[in-house]
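Heads up, one of the protein chains got dropped from this complex, but the rest are sitting where they should.
So, chain A:
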Amino acid sequence: MAIIEMKNLWKEYGDQVVLERLNATVNEGEFITIVGASGCGKTTFLKLLLGTEQATRGELLLDGHPLPAEPDESRGIVFQRYSVLSHLTALENVMLGGELHGNRWLGITFGKQRKQLRKAALEMLDSVGLGQAADKYPHELSGGMQQRLALAQALIKRPRILLLDEPFGALDPGIRADMHKLVLSLWKEQNLTVFMITHDITEGFYLGTRLWVFDKPRLDAQAPGAYGAKVTYDLPVGDCENGTLKRINQTVGRTSRVLNDTL
């Protein structure tokens, strides 16, 4: 079943073309990892899926209908930063989704319902390794811990689509591996559809079922905004023949140098 379809999708800011001619169909349960040069439009693409930015041309469909133009609970997100609510403890952050669902008026739950939410939230915190930090506020957690908390907060809500914007960038390799395991197990268990941006192409190959490379095939060093980024590689993961990785790394590196020298 196609959950997301893109038909000739463009995103422009004024004169600057960020994304152009995106065409793809994504089935439910796919795990798509996205790599690309810094500044080429990966976050912008997630914003289109989230609904906080609208495409300037083309169609973006969710289940065959135009994607809602505002965020809702069908799509969860973990941002690069600021992803958790600063005035709630870790536990309260993870309970929040359930509370909002349980009480449509105030978003606060009581009694037995609250106890159940609390138990589930504590289990989730344990599984991201934050069991000891349940009563801490985000400012008392390290950057990596905050990202794990954000992940727990998003996953416990069981969204159909999970959007991850470089969620593991700040984690050390050990915890990173744990997080990979966690994301993979929840992905399988909940039949999530995941879009995950990463700068680490090996992580992209290891985690996903499908790897997208965003790149600018036409690139004018004098005017990098004249042409947008497209999906230049759409690889089923497993196709790990040696040359591909190297070739991707080279072209992405070239684009990155042009974008980030001239900007």
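Rule of thumb we're sticking to: contacts are C-beta pairs under 8 Å (C-beta built on N, C-alpha and C of every residue); 3 or more make two chains touch, one makes a residue touch a chain; residues count from 1.
Keep this in mind: contacts and distances are computed from a predicted model.
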The chain not rendered here carries, per UniProt and among "Peptide/nickel transport system ATP-binding protein", "NADH-quinone oxidoreductase", "Carbon-monoxide dehydrogenase medium subunit" or "Sulfonate ABC transporter permease", the name "Sulfonate ABC transporter permease"
In the whole complex, of A:L22, A:L96 or A:M179, the residue touching the missing chain would be A:L96
Touching the absent chain in the whole complex: find that residue among A:E73, A:E123, A:E189 or A:D234.
A:E73
Touch residues of chain A, complete complex, unshown partner
50, 52, 70-73, 75-77, 79, 81-87, 96-97, 99-101, 104-108, 137-140, 153-154, 157, 159
